[in-house]
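Just one protein chain is left out here, and the rest sit where they should.
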Amino acid sequence: MEAAVIESIIPTPDLMNARRILAIQPHYDDNDIGAGGTLALLHELGAEIHYLTVTDDLMGVLDASLSPVKAKKVLEAEQDRAGAVIGVSSQIRLGYPDAGRYDYFELRANLLKYMRLLKPDFIFTPDPWLAYESHRDHIQCGLAAASAANLVSLLRLPSSDPEVDRNYQPHDLTGVAFYYSATPNTPVDISGTNEKKIQAIRCYEAQFMREDMEMLLQVLTRKESQYAQSQGMELAEGLKVMAPMQLHCGL
Amino acid sequence: MEAAVIESIIPTPDLMNARRILAIQPHYDDNDIGAGGTLALLHELGAEIHYLTVTDDLMGVLDASLSPVKAKKVLEAEQDRAGAVIGVSSQIRLGYPDAGRYDYFELRANLLKYMRLLKPDFIFTPDPWLAYESHRDHIQCGLAAASAANLVSLLRLPSSDPEVDRNYQPHDLTGVAFYYSATPNTPVDISGTNEKKIQAIRCYEAQFMREDMEMLLQVLTRKESQYAQSQGMELAEGLKVMAPMQLHCGL
Amino acid sequence: MEAAVIESIIPTPDLMNARRILAIQPHYDDNDIGAGGTLALLHELGAEIHYLTVTDDLMGVLDASLSPVKAKKVLEAEQDRAGAVIGVSSQIRLGYPDAGRYDYFELRANLLKYMRLLKPDFIFTPDPWLAYESHRDHIQCGLAAASAANLVSLLRLPSSDPEVDRNYQPHDLTGVAFYYSATPNTPVDISGTNEKKIQAIRCYEAQFMREDMEMLLQVLTRKESQYAQSQGMELAEGLKVMAPMQLHCGL
Amino acid sequence: MEAAVIESIIPTPDLMNARRILAIQPHYDDNDIGAGGTLALLHELGAEIHYLTVTDDLMGVLDASLSPVKAKKVLEAEQDRAGAVIGVSSQIRLGYPDAGRYDYFELRANLLKYMRLLKPDFIFTPDPWLAYESHRDHIQCGLAAASAANLVSLLRLPSSDPEVDRNYQPHDLTGVAFYYSATPNTPVDISGTNEKKIQAIRCYEAQFMREDMEMLLQVLTRKESQYAQSQGMELAEGLKVMAPMQLHCGL
Amino acid sequence: MEAAVIESIIPTPDLMNARRILAIQPHYDDNDIGAGGTLALLHELGAEIHYLTVTDDLMGVLDASLSPVKAKKVLEAEQDRAGAVIGVSSQIRLGYPDAGRYDYFELRANLLKYMRLLKPDFIFTPDPWLAYESHRDHIQCGLAAASAANLVSLLRLPSSDPEVDRNYQPHDLTGVAFYYSATPNTPVDISGTNEKKIQAIRCYEAQFMREDMEMLLQVLTRKESQYAQSQGMELAEGLKVMAPMQLHCGL
Partner (left out) sequence: MEAAVIESIIPTPDLMNARRILAIQPHYDDNDIGAGGTLALLHELGAEIHYLTVTDDLMGVLDASLSPVKAKKVLEAEQDRAGAVIGVSSQIRLGYPDAGRYDYFELRANLLKYMRLLKPDFIFTPDPWLAYESHRDHIQCGLAAASAANLVSLLRLPSSDPEVDRNYQPHDLTGVAFYYSATPNTPVDISGTNEKKIQAIRCYEAQFMREDMEMLLQVLTRKESQYAQSQGMELAEGLKVMAPMQLHCGL
């Protein structure tokens, strides 16, 4: 007997209504690679977009002669350029060590802080339940973001900043959009913004050799086309959008 | 080519034979929300039922003016009342910090202690492999309970209490029943005990505003009906029941 | 609407081309139980095979009168005998405490060391994304091996041994083969080497009572037959083989 | 050449002016054993006294048949009786595992909470710099209390409770009095309150066999007499009293 | 019988011969407060001076309206100005969270990196064995720096950067100079550079209210005068200077 799979019975929030987005990424290019077309589209539709990058992303810098301090400057400049293409209002950088050790609870408290400070209605982040994702930064980032989204309104739970907690009044966080998901429920047509997405990704020169960059862009396009076809579209990013309360007990 | 999915070949233990149950929950109301109908039914059928609560569950208490000491007393009283409805023999409370940091190995050693002390034939606990469960307490609780169930008979592995280990003779732990599971294999008809379940859940007033309580009860009923229909029943909780040896290597 | 499942678009590496294998296992018998037939076959086809065992595996030793020092010697002798059957060139033993606490990052740095030192083209390890695997050693081992495979060529990421890093030139790691997987993509016909596999497993006497050993062998054979039939074979191990770059972002 | 020893140049706060005391102890009897005479005296002089106990103190309970739950009740009742003798207004119990693992930063955040909530002018705690103190609970407790006393007014540093931080206005913490110190600077004449001290200590029956209790009391009296003589007194507790700002950089 | 105190029998290295100094501090002003006069003097005598700051030092920033990003910029600008006064060649900033959680081994591996990269002959750092120092940042920083100084030449011990290890040839680290020490063995006459020291400290405006700055400078001058007198000088910083091999086994 085949086991029945129990699905959530709560309706999927409508991403297209997003007004203020906090997009939380492990490395400096994940938001753009995973959801750059969608984010550019939402910006065109009037949404305010903030990026938060968890790690310092230093491990993948190709030029071995760059010191950490210089490499960091290069990365930030690239990220600023890419952000201008997508329409990012601000860049928050937590600076945890790339592929390194950092504390889940400290990270979550930092995410709580920025959720309470900026009061976004939508969170973007990588899907940490993606099977065969081996990068701990992605798993920790996605789990901490999901947990913070689920618990943000509990006033007894401290963020990393008492000043922020002091002034916070619970607000309405509508949804979490996971990218890099194996089971998307929300296809977003990015035919109109894919150019921006590609232009943004091309800014990230410090970590991709020219031919690797071309291969990455080809792979992305092929995945987006393939998924789009199954949805009757031409080019689409697939997101898993959920209400915060769905992130608990399988509701 | 679609990948074949390899299923376990070991038969599912028969939950209806349970004689002594240790139901291990992260928060004080999870056993009742996830499996209260089944537990009440098994109690009516003669099983002895013990609840073990991992955390102090303080984060969700609504009344901001309650001190931790007072909030704890309120929660315990509510839990005692609910337990009387279901038929719970004893309440064990480990008191780890809700949504906080505690050690997996210490928790598992504590669970080993109570498994060796009480010698249950069935364990209940949340399914920690539920995708999109973001609450670390649920994941840690389920993983530690599953691991303890799998390893309980290894006498070289210490529990948290040498006195208990000193007196322990390996016993037969028949099965683990996971609730909040997306892939249940054991539907339990709770038409006869759903009233008790609802009455028990209504005891948890400190953490639910009146309208949230009503919504929770509606959502539960809808999920239980929907799942029941797929099983040719009217109202059912869906559990994933496994033999302890299945919790290793995909046997 | 049923959610589409997004699959990887990168081709599966051909395991049969393996020339040098590093098989990373949590306990001293996992490689043989999970993939002994395949490994013996690849050895017959000319591949060089190295085993790395993460833990000291002491928890399951049956004879309670054996001291840790003596138990360790017994286990190593058994493992050497089994290795001779399969065709293992060297046994690396990290000695972390079985079912105990050890650091993910230290483990991964050690795995990086041996990947950089031995330069294998294929890694074997348990699938850590197997649902209902409760043994933390298996999850940690598989996650650390997968992450090390994905990051091994990043020269800014230190292994546990500066001497090894000093001499390392990035090499071509072709694939990772996960055993104990619920979604294998590579059936390997082991009709010709199953005898060796069984002979190897029978060496592990310290942790299996005679009847448990017989039961284990029966369960394995039944699973391998059942899976083989779905692939039009007689006896097969099912492996999930992936390119290292697939272990990130669902590429 | 003998090295000069650089002493602090900041004056020692006057303990006799204490109006509200938070006495932070690792186990349930340390405040009374280390400073019970002084605390009883300060209470007689009008000070309000609060006890905070870090651990659950379960390891030393003699009666092996007592379950943790029952042992905890016995300990709390004894502590309440002893507190009534000394004049303790409230008992705060954090419940960390005795002789076990708990997190320094979580503990310090909890101590910050109660310092900000109660606004004491003096803190009591064991001297964690006492050479040959082997009990980690004492070292962690003293270090966390000293650090919290030094940092309590930094509003950017969160306590464990945002509600408390929300309402906190920096207050004047005058001093920290360390007991169990090898280098006391403040002898307190306890001739008038030693009776109370002894009566309080005699309440702790669960952890001392009768003869051990008598020996403890004798040792204490002998130490207090010996130290008192060096100060021209008859019976004295020796405390190391310091201003919070002295607990940094050797000022 | 008074216990004899066993002193080291290895001669104290001559600090005045320092040619390249790595001064490792927990917060951005500690080197200057603890040893600014000595460092300015050594720079005048021709030594090259590098500062490494362990934490981001954000907790003490007074202006509550400054965001972390802006506060960081202010602190760095102040530190650059102060460094110009003393004669600092480069500022390395690790950015660990001030008064927060970070890993001892990661920190030590980072310190090993910069010791191997810069090859200083002298290290400066706070004395972590100072009794009644409660600030964990100071204790961790001093312990990690001392351990790194003691172990820097062991090539089997990895730093955080394989590239640096790859190129490192063991060099002669002559001494470690601890400031904030209660038992200095090396008085340094700073009559000629105290002006610079004061000017440098006055740069740190973000963390000191005007009157606190004046008090700090007064306290420092008084301590330096008092210590100087015991050494027959007028104004002196007292340092504990030791050979790296003395930092082990009491040699």
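Worth a mention:
Order of writing sets the chain letters: A, B, C, D and E. Residues in each chain are counted from 1.
Rule of thumb we're sticking to: a residue touches a chain if its C-beta (ideal position, glycine included) is under 8 Å from a C-beta of that chain, and two chains touch if they have at least 3 such contacts.
On a predicted model such as this, the values are computed, not experimentally measured, just so you know.
Displayed chains that the missing chain touches over the full complex: B, C, D, E (touch as defined at the top).
Annotation: of B:D14, B:D80 or B:E163, B:E163 touches the absent chain (contact as defined above). Checked against the hidden chain, the listed residues D:N17, D:S90, D:N167 or D:S230 yield one contact partner: D:S230.
Residues of subunit D in touch with the missing chain: 30, 33-34, 58-61, 64, 99-101, 126, 130-136, 138, 180-185, 219, 222-223, 226-227, 230-231, 238. As for the chain not pictured, it touches subunit B at residues 109, 155-163, 165-166. Listed here are the subunit E residues that touch the chain not shown: 1, 3-10, 104-105, 129, 143, 146-147, 149-151, 154-157, 183, 242, 246-251.
Everything below uses one rule, namely that only the chains that are shown with their structure count from here on.
Number of steps on the shortest path from subunit C to subunit D, with steps defined by chain touch: 2.
When the partners of subunit B are compared with those of subunit C, the chains appearing in both lists are A. Put simply, the chain farthest from subunit E by mean CA position is B.
Rounded to a multiple of 5, the C-alpha superposition of subunit A onto subunit E involves a rotation of 180 degrees. For this pair, subunit B with subunit E, the centres built from the Cα atoms lie 53 Å apart.
One finds 40 Å separating the Cα centroids of subunit B and subunit D. Remark: subunit D and subunit E have CA centroids separated by 33 Å (rounded to whole angstrom). Across the assembly, subunit D contributes 155-157, 163 as residues in contact with two or more other chains.
In terms of which chains touch, the assembly is arranged in some other way, matching none of the line, ring, star or all-to-all patterns. By the document's touch criterion, interfaces exist between A-B, A-C, A-D, A-E, B-C, B-D, C-E, D-E.
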